[in-house]
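Note that one protein chain of the assembly has been removed; the remaining protein chains are unaltered in position.
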Amino acid sequence: MAVRERLSGNEAVAYAIKQINPDVMPAFPITPSTEIPQYVANYIANGEIDTEFIHVESEHSAMSATIGASAAGARALTATSSCGMALMWEELYIAASDRLPIVLALVNRALTGPININADHSDSMGARDTGWIQIYAESNQEVYDNFIQAFPIAEDKSVHLPVMICQDGFITSHGVENILLVEDDKVKEFVGEYEPEHYLLNPAEKMAVGPYAVSNYYMETKRGQRQAMLNAKQVILEVAAKFEEMTGRRYGFFEEYQMEDAEYAVVIIGSAAGTCKAAIDEIRNTTGKKVGLIKIRVFRPFPEEELAKALSKVKAAAIMDRSEMFAATSGPLGAEVRAAMYQAHCEAEVVNYFYGLGGRDITVSDFMTVYDNLETMAKTHVVTGMYDYIGLRSGQSEEVMPPKNMEV
Amino acid sequence: MANEKIYDRINEKSPWQDITEGNKIFEAATSREFCTGEWRTATPVWDREKCKQCLLCTPVCPDVSIPVTAGKREEFDYDHCKGCGICAKVCPFGAISMKEGK
Partner (left out) sequence: MKDTVEIRWHGRGGQGAKTAALLLADVAFKTGKYVQGFPEYGPERMGAPITAYNRISSSPITVHSNIYEPDYVVVVDESLLESIDVTKGLNPKGAVIVNSARSKEEIAAHLHGYQGAVYTVDAKSISIKALGKNYPNSPMLAAVVAVSKVMDKDAFLTEMKASFRHKFAKKPEVIDGNMMALELAFAEAQ
C-alpha cells in the first residue's frame, strides 16, 4: 500500500533521495532548492542514510565533485536552481559528454537579472543544449515519481546520460500538497544497486575519463551522444511502464488531458498545467467547448513526432513558454513545437505565449482567455503574431506588431 | 590486446560507432605511445662532467623526459623530449647545452 502523505516538492525530492540512499551528494545552497540538501544532510546526521555529503564552495565545484564521484563509480547527485546552475555551465556539458549517469534535482527559478527568486524555466531552458535529459513535473507527486525514475533511466547501458529532474520553484517546491509515497523496499528494488561497468576506482581496469579530443574525434563523439539521447526515448518509456506496474501512475513523454476530441489545445510545461486543467474542466462543463492540454514531461529528448501527432487534429494551439530566449520571436518551446508541427504538415493556427516569467502568476481565468483567443484564431485565421504575452502590463493595444519596414 | 596500441583500434578513420562512450580510454599512460621527440628542432645535451646531480632540471621538464633512478638523473628520454630548453635554462652549472637539430 502506498503511503498517504502531505509534503512540499522539496521534501518529496529529499524523501526520494533518502529512499534511494545514493553514494555521494555534493551541494551548494541556493534558493529555492536549498531545502533539498538541508533535508538530506539531516537524514545523514540522523544516521538514516550513509550518503557522503560533500560541502563545496560553489555550484561549479558541486557539479565538478559530482562528476568526479560518478566517474569514480559512485551513484552521485546534486541539487540547484537558477544562477547556481548557471555557474555549473561548463560542468553540465562535461557530465553529459563523459556519459555519466548523474541526477540533478533542479528547482526552476528565473535567472538574474533583474534579481528574482521565483519560478520560471530560464535556467533549465538555457541548459537545453547541454546534453542532459530533462524531465519536468506539474505537481509534488510528479516530481517525486520522476525522481525515482531518474537513476534507472540515467544508468541504463544504452543511455548513460545525466538527468535533470525539474520542478517549479516555490509553486511546488515550497507548496505542501497530498502525495502518495512508494514504500522504501519497493523504491530500493525499483532503483536497484548501481553496478557500473567501467569506473575509475576499479583496480582491475585501467581507465582515463574526459580526454582531449580534437576535431578528428569531436564530431563522432557528439554523434555518439546523440545516439544515447535517441536510445533514451525508448528507455524513458520502459522505465515509466515499470513504474506504472508498481504504482498505477502512468507517465510518458507528455500527458494528454481531454485531447481525444480537442479542437483547441494548450501546450505547456510544469505546474501551470494543473491550473490549465481546472480551466478545461470549467469550460467543458459550462460550454461544452472542446478544449484540451498537452503537458510536456520530457523536453530532452524532444518528442517531436509524437507531439506533432498529438496536435494533428486541433484547429488552434497555444504553445506557452515560461522563459525568454531573446530570439526576438518565439520562446524555446514555441520554436520547437512549431518546427515539429511544420514538419508534420499540421494545419492548426498557432500562437506562442510568454507567461509566468519571474514567478508572474497565471490563473484559471488567464487560461479561459487563452482558449477564447484560440477559438477566435480558428474562426478568423488571424493570428496576432508569432508570439504574444499572457499577464503582461502594456501601454499598447497589440503587443506584437511587425516592424514598420517589414510590412509588405 | 597486450601489444595492441590504442590507435590501432580507435583512430582518425574510425566511424562514430567505434569511438568509446565518452571517449573513455581503457589503458593507462597512453602518452608513452606518442613519440613527441619527433617534433624536436633543438636538442639538449647533457655534460656528465659538469653535472652535480642537483636535480633542478627534472621537475621543470614539461614532458617528464629526464628519468631519475636511485636519486640520480640519467640520459634524456629523446623519444619524448620536445627540445624546449627549459632544463638548459635552469641548470646552474652549465651542464646542459642546446644544439640545433635532432
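Order of writing sets the labels: A and B. Residues in every chain begin at 1.
Simple rule for what comes next: a contact is a pair of C-beta atoms (placed from the backbone, for glycine too) under 8 Å apart; a residue touches a chain by one contact, two chains touch by 3 or more.
No experiment lies behind these values; they were computed from the predicted model shown.
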Partners of the unshown chain among those that are drawn: A
Options A:271, A:323 or A:352, residue touching the unrepresented chain: A:271
Touching the absent chain when the full complex is considered, from A:2, A:49, A:72 or A:176: A:176
Hidden-chain contact residue, picked from the options A:2, A:49, A:72 or A:117: A:117
Chain not shown, touching residues in subunit A: 6, 32, 117-118, 138-139, 168, 170-172, 174-178, 271-272, 274-275, 277-278, 281-282, 359, 361-364
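Just so we're on the same page, only the chains that are shown with their structure count from here on.
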Subunit A-subunit B separation of Cα centroids, rounded to whole Å: 48
Complex contact set, residues of subunit A against subunit B: 97-100, 160, 198, 205-211, 213, 216-217, 219-221, 223-224, 227-228
Subunit A-facing residues of subunit B, complex: 12, 14-17, 19, 21-28, 30
